[in-house]
Structure formats: C-alpha cells, structure tokens
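Before I ask anything, here is the structure I am working with.
With one protein chain held back, the other chains of the complex are shown just where they sit.
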Amino acid sequence: MSGDLVYGTELAITGLLIGVMYSMVALGFVLIFKASAVFNFAQGAMTLFGALTVVGLSPLVGLPLALAAALVAMAVLAVAVERWVLRPLIGRSALTVFMATVGVAYALEGLAQLIWGNQPRGLKLDIPQAPLQLGGVYVSPPDLIGAAIAGVCVMLLVLFFQRTKLGLGLRAMADDPIAAQAMGVRVGRMWAVAWMLAGAVAIVAGVLWGSRIGVHFGMTQITLKALPILIIGGVDSIPGAIVAGLLVGAGEALGEGFLGPFVGGGVQEIVAYLGALLILTFRHQGLLGEKTIDRI
Amino acid sequence: MSEITVPSPPARRTAPAPTRGSVSAAARAFGLAALLLLPLAGDEYWIKSVALPTLIFGLAALGLNLVVGVAGQISMGQAAFMAVGAFIGAIAYGRYGLPLPFAILAAGFASAAIGIVIGLPSRSIRGLYLMVSTLAAQFIVLWLLQRVPWFGAASHGILSIPKLALGPVAFNTPHARYLLTLAVVVPLTLFAANLVRSRIGRAWIGIREREIAAEVLGVPAFRYKLMAFAAAGFYAGVAGALVTFAWTGAATVEEFRLELSVKLLGMIIIGGLGSVLGSYLGAAFIVLVPIAISIALHAAAGLLGWSAVNAGTLANAEHLVFGLLIIAFLIAEPKGLAPLLLRGLDAVRNIIRPSFRRAGAGPQGEKE
Partner (left out) sequence: MIPQDMARWHMARRRAAPTRGPISAFLLALSAAALLTSALPARAQDSDKEIHHPMLVTRTGPYATGATGVSSGQQDYFALVNAQGGIGGAKIRWSECEFGYETPRALECYERFRGQWKVVYPNSTPAVVALSERLAADKVAGINPGGNRADATDGKTFPYLYPVVANFWAQASSTIRYIAQQEGGEDKLKGKKIAFLHIDNAYGRGAIPVLEALSKRFGFEWKSFPLPLPGLEQSAAWVDIARRYRADWVIQWNYGQSCSVPFTEIQKVGFPVERFIGTLWCGSEEDISAAGDLAKNYVSASYQGVGTGFPVIQEILGKVYGAGNGALPRERVGTVAYNRGVFTGIVIVEAFRNAVRDHGLPLTGEKVLDGLNKVQLTKARLKELGAEGLVPEILLSADYHGGVDPQVFQRWDGKTWTTISGWIPPYEDVVWEQIKRSAEAYRAEVASKK
C-alpha cells in the first residue's frame, strides 16, 4: 500500500477503536436521559468513582471481586439518587434536576477522593501491549480488546432491553411515561434501574479509559467528549451513541492527521463540536434519534 | 418551568412580583443603598472577598438569568462571554487607551455580538441541544482567545493592564474599586429589572411559556431570543471587564473555564430563575458557601484536635458537603433563595409591626 493510504488506514483504525470507548461514555448519558429525561452531569464523576473503586480494591481482593464491589457501590448510589434526589425533585424543571446532578457530581468527586485519595493510579489489564501488524498496518491489542469488551456490553444492554421485563418497562417509560405508569410500571424503580445501568456502563468505561490514561481526576474531563457525541447520535438512541462515537473517533484522528497540519494542529477538540453543530443545523434530532424529542 | 403554584391571595396579586407590601419604595431604596455601602465601612476583606465577587459574578448571572430564567433558553457559554469581555476590556483600555467607561462598554458590546452569534441556533433548537451548541461556543471561544495573537494571551496566557484611572480619579484602593463596580452594577441591575417588566421582557416570558402562542400573538420569537442572548452577552462582557479592572487586575483565559459556566448556571437556579435579586443571592451562595464550609470544617477539625495530616481529607469533605448542600437547597427551596429572603423579610416586618400582617400572607412561593 502507498504511504498515505497506510497512514490513513492506521489513523482510521486507531480512531475507530477510540470511538468505541467514547461510545461507552456517551451510553451512560443516553441510558439516564431515555429513562428520566435528565441530563446527568455526574456521569463523569461516576466514571471516576467506579474506576477508583476497581483500582483501589483489586490489589486487595482481585479484579473480579473489585468489579463486583464497584457494581454494588453503583447500585447503592443509584437507589440513593433516586430516593433522595430525583424523587423529591419530581415536578421541577429539567434545569433544576440538571443542577442537582451537578451537586451529585461534587459530592461524588469529594467522596471518591476522600476514600481513595487523590493520587493517580495505574490500571493494568493483562493484555499484551506490543502492536500486531496486519498488512502493513499496526493495530494495538489493548484497543482491540477494549473494543470487544465494549461490544459485549452493548450486546448485553440490547438483550436486556429486548428480553427482560425490566428492560421492557424502561422502554415503555421512554415511549410514554403516563401510559407506562398506568400499566403498572413503577417509575421510581425504573429510574433506579436506569441509574444502575448507567453506573455499570460508567465502571466499564472507567476501567477501559483507566487502562489507557490512568485513573485520576482527568477522567471526568473525558466525559465532556460525550456531549457532542450525544447530539450527533441522538440523545435517546443507544445505537446512535455507538455510531456517533465511532464517527467522532475516526473523524478526530483523520482530521488531526490530514487537516491539522494546515491550521497548526489542535483540530481534534473542534471536530466533534463542529460535527454536532452541523447535525444541529440539519437534523437536530441526531442521526438515529427520535424526531419528537422536544415538542413545542 | 410551568409549575402548579398555590394560588396567591388577592392582596398579593394586585402588586407586581418584586413589589411587596406597602413599605414605601424610598424606604426600600434607602435600605438597599445602606446594604450596598456597608462593605465600605468594614474590613477590606469584606470588599475584596465577599462584596466584589458577589456583585461581579452576580452581574454575569443576571445576564444569564435574562436568557435562561426569563426567556426560557439555555446557555452553557456564559463564562466564555466573560472571557471575551475581560480581554476586550483590557485591550480597549490598555492597548488603545480608551477611557474606562468606554472600555467597559466595548467589552459589553463585543460580548453581546458574540452572544448573537451563539444565539443563532436557538432559531430551531431548544433544551439539551441548545445546551450543547452553547457548550461548543464555550470551547471554541476560549480556543480562539488562546490562539489569536491579537488577544495578547498567546504567549503567557495573561494580559496585564495599566494603572486604573478615569481622568484625575485613580482607582487604586479597594474602596474605589468597589465604588467603580457599584457604579456599573447598580444601573445595569435597575435596567435589567425594568427590562423584564417591559414589552421585551413580556415577550421573553411569552416565548418561555409557549413559543408558538407568542408567535401567533405577533411576537417575532427568533428576534427576541437573539435579543436575550445579546443581553446575556452584554452583561457577561461587562462582568468580565470588571473581573479584570476591579478584581484581579489582569485577564487570563483559565479563569473562565467551563466550570465557571456551570457555576453561573447554578447561581441562577439556586438564587431563583427569572429573579433579579436571585441572581445576586445565588452568586453569594456559590462564591461564599465553599469558603464558609472550609472555615467551618477547619474550625471543627481544630476543636476535635485532628492534625494537619487531614488537610486533604478536609478539602475533599468540603466538596462533598458543598454538593450535598446544593441538592438540599434545590429540594428545600423550589423557587430559589430570592423568595426565601423576601419571606424572611416579611417575617421580620411582621414581628416589628404586627399591624402590617395581611390576611393570608402565608409563606408561599413567589408568583412569577
């Protein structure tokens, strides 16, 4: 293959694999937004909290138990948030609930570092690091495995939504809350379930990102990347989050590689937001979102 | 934002929202003036750490409240507008030698212009979508400020300004800075209060409550939305210039990160959406409560005899407590701090002059 083609392919593959990880972060937002129309600012803090719990416990009890403990912590958090934050705020404007999630984010960041300290920690998954060479293109095993794990998670989520009663309840709530409630779906419990799912996704995202960039406060900033992805994919669409994550990942890598040199680099930061602005202009429900998200 | 409000007694209905009871306007104006001038009498700490940041961030929050609380749009880019104001103000005053009032105005108008651009997507989108598009603005504006050499932040991220003076008057003491800030903040606040009650304000409220109905009634919604964004930008720009001139003495980009935008949003939600007074109360909350928590926790730790090893623990506990306090206030005070304060004043008045107690003037929320 010619130089530029190999280079482009490698960039694209790198970008796509990162895109999968973006998708995981965006998924957490989508799950909560779908169930409760709440934009959850605390998703970043949850990612940090989950990853810190896993990293903090795994030397003591091993990775599987640490993951389980983190899941339990997230479940407790979900129930607490539903009981003491969402339920008292029923009937209040979305902005107020958003602000409450900002409060949750503060509290969670404080709590996470209160328990685990503020030293950054490394997170090693036993994955060979040396790149594989496929037809002149280098591919990184950790990225491949990360993508596979993310893929499995998405499959599980889809199965959950399609095959379980809880999943059905969540879907019903997302479609028509009043009808769902009339049919006996318990709203509070659905919210708690949605937050638990988002918590589980946050743990996976936290562990995957943690193995790349280390586990530290900076994680909360990665989650900001998820916002334009949400818009591009559609805030209420799980497949949308995946597709948009992939698009943004590849777009960033290719943009930086081929456009960057002409404007002095640093295009990465803007690519996702430019994409989001384009989508907002031409198809503001997002690529795969429901059209009637905000009726007038 | 449409909520069921417990019907207010007729006596309250007759008076527009901010006017309460029959205490004369003069008395209230006198009380307010006394309150505003109070810091001048006290320690400089009061001016520099309490009064100045509350007024300046309150002014920026007030602008945000016009677009979010009154016009029902949403903006996560208010800190970026402040940054524009901080730099344009410093450039106008320092580099081009504009007199101080004009430099402040230039900062406001520059930010207002950016506000109009940022407001353009509001033509067709609302809610979360608008939030993300204004968020994009936050990133892009700061990116440009750091990238374009003209702004003077490219090499050190800092733009310093010459000594502050207007003709023969030098603003080199905290007291003078405070008076300068008051001279800017008070008229702008009065203007905003009147703006909300004017035709424009009513149009904004119409758009907030039901955009299509407003359009049917002949309100060109998009134009009014742009006006709201321009107003928000103007107030933020002036506030940004005040940060530079009256508070820190130099413009830096890093002060105006996304965190500040989120905090400004917090100020108006906690203070009271759509409330002029609430913007300042919310600013006071966000600026001062973390300080208060920090001092309280340190005092408590001192009493319990914990050693300095716990300093990091205390700092993290501060975050935890602040987060919980935000949630608690949101739950406890649906309408924000503004009605709470007014209610408190009512109670005080009732204690002082029981004859003032009007039938049924219970502690319900403020009707917007």
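Note that the chains take the letters A and B in the order they are written out, and that residue 1 is the start of every chain.
Convention: contacts are C-beta pairs under 8 Å (C-beta built on N, C-alpha and C of every residue); 3 or more make two chains touch, one makes a residue touch a chain.
In this text the structure is predicted, and so the values were computed from the model without any measurement.
**Q** Under the definition given at the start, what are the shown partners of the omitted chain?
**A** Touch partners of the hidden chain, whole complex considered, are A, B.
**Q** Decide which residue listed in B:I118, B:A153 or B:L182 touches the omitted chain of the complex.
**A** Touches the omitted chain: B:A153.
**Q** Looking beyond the chains shown, say which of A:I18, A:A70, A:I232 or A:L247 touches the absent one.
**A** In the full complex, the listed residue that touches the missing chain is A:I18.
**Q** Considering the entire assembly, which residues of chain B contact the chain that has been omitted?
**A** Given the touch definition above, chain B has residues 2-4, 6, 43-46, 48-50, 53, 74, 94-97, 126-128, 131, 143, 146, 152-163, 165, 172, 247-250, 252-255, 259, 285, 287-296, 299, 308-309, 311-312, 314-316, 318-319, 325, 328-329, 331-334, 340, 343-344, 362-365 touching the missing chain.
**Q** Extract the touching residues of chain A with respect to the undisplayed chain.
**A** 3, 6-7, 10-11, 14-15, 18, 37, 39, 90-95, 98, 110, 113, 118-124, 129-131, 138, 140, 142-143, 176-178, 181, 211-218, 220-222, 225, 252-257, 260, 264-266, 268-270, 292-296
Following the convention adopted for this analysis, only the chains that are shown with their structure count from here on.
**Q** Calculate how many whole Å lie between the centre of chain A and the centre of chain B, each centre taken as the average of the chain's C-alpha atoms.
**A** Result: the chain centres lie 32 Å from each other.
**Q** Which part of chain B faces chain A closely enough to touch in the complex?
**A** These residues of chain B touch chain A: 1, 3-4, 68, 74, 121, 124-129, 131-133, 135-136, 139-140, 143, 147, 210-212, 258, 262, 265-266, 269-270, 273, 312-313, 316-327, 330-331, 334.
**Q** How about chain A: which of its residues touch chain B in the complex?
**A** Answer in residue numbers: 33, 39, 41, 84-85, 88-89, 91-96, 98-100, 102-111, 113-114, 117-118, 224, 227-228, 230-231, 235, 266, 269-270, 273-274, 276-277, 280-281, 284, 293-294, 296.
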